[in-house]
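My questions will all concern the structure given below.
Of the protein chains in this complex, all but one are displayed in their positions.
Up next is chain A:
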Amino acid sequence: MKNKQLNRKSGKDPSRWKSLIGLLPFFFFIAFFLVMPSITLFSGAFQDMDGQFTLANFSFLQNTFALKSYLTSIWVSLITSVIGGAFGFFVAYATTSGRAPRWMSTILTTFSGLAANFGGVPLAFAFIATLGRTGFITALLKGICLNGPDGAAICPFNPYDHGFNLYSVVGLILAYTYFQFPLMVLTITPALEGLKKEWVEASTNLGSSSAQYWRYVALPVLLPSLLGATILLFGNAFGAYATAQALTGGSIYLVTIMIGQQIRGDVLGNPNEGYALAFGMVIIMSITIFLYVMLQRKTARWIKS
């Protein structure tokens, strides 16, 4: 009753609604491509093929194979966000610290914008063409002779004879890092640009070393942004599918690849089990984001109010 009255009241104010009309396409987009698929996913996870309620889809929880795929996914995502993140951070710092020429940061930003969105089949192909068994860098390396431990020359040097394999987890990490690092550059650059020149000077003036400045001022100021960017990178890798599929042909079991196999629609697949696996991913991302919010509160006390 009370709600209805409230609704009518706000309905009387036409300007408020008019201002929302511009957002309609956005709401439609959210409804059709986020809310509805999520509902399908959530309900599908708890239904069998005939639409009856069941928890059977979650039987994968007893399946070490499926659990391992979660671990692999989390592990690969963590490693690539840390490596790509650290690398991206240093590159972004080098260009924003004012020592690099302006044109260089322009080039870097443009490159990062491209590379961060360069994934899937083209990226996999690019890596195969360079570091694959017959890739051109592999070919180049084969033409170089190296000194072996016993002094004798090892010729030719084929990385594939020395434990390297592009079609393995190592290769996957390499390929993921390729789009993780520019994403870090893009997300952390504004935060680095927000570091005021006067802060270093004030800190130095008060007697601090450069390390002390980073420890007490720069890193604490950057920490909320660094955390946010790392979460973004983690989610970016965690949800990636096409790159891994194209590069390793599905031979490395990431959760996304498992889901892909379940919902591809062949006889062996069970889409509902795929939904259940995806549901698990949503839970993991939610936990991650929850942890992030907690940390954010702790590290960014000084930003609000």
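Just so we're on the same page, contacts are C-beta pairs under 8 Å (C-beta built on N, C-alpha and C of every residue); 3 or more make two chains touch, one makes a residue touch a chain; residues count from 1.
By our rule, contacts and distances are computed from a predicted model.
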Chain not displayed: protein name in its UniProt record ("CO or xanthine dehydrogenase, Mo-binding subunit", "NADH-quinone oxidoreductase subunit H", "Phenylalanine--tRNA ligase beta subunit" or "ABC-type quaternary amine transporter"): "ABC-type quaternary amine transporter"
Across A:Ser209, A:Ser251 or A:Ser286, the one contacting the chain not displayed is A:Ser209
Among A:Val217, A:Ala242 or A:Ile289, the residue in touch with the chain that has been omitted: A:Val217
Given the full complex, what residues of chain A touch the hidden partner chain? 196, 198-199, 201-209, 212, 216-217, 220-221, 301-303, 305
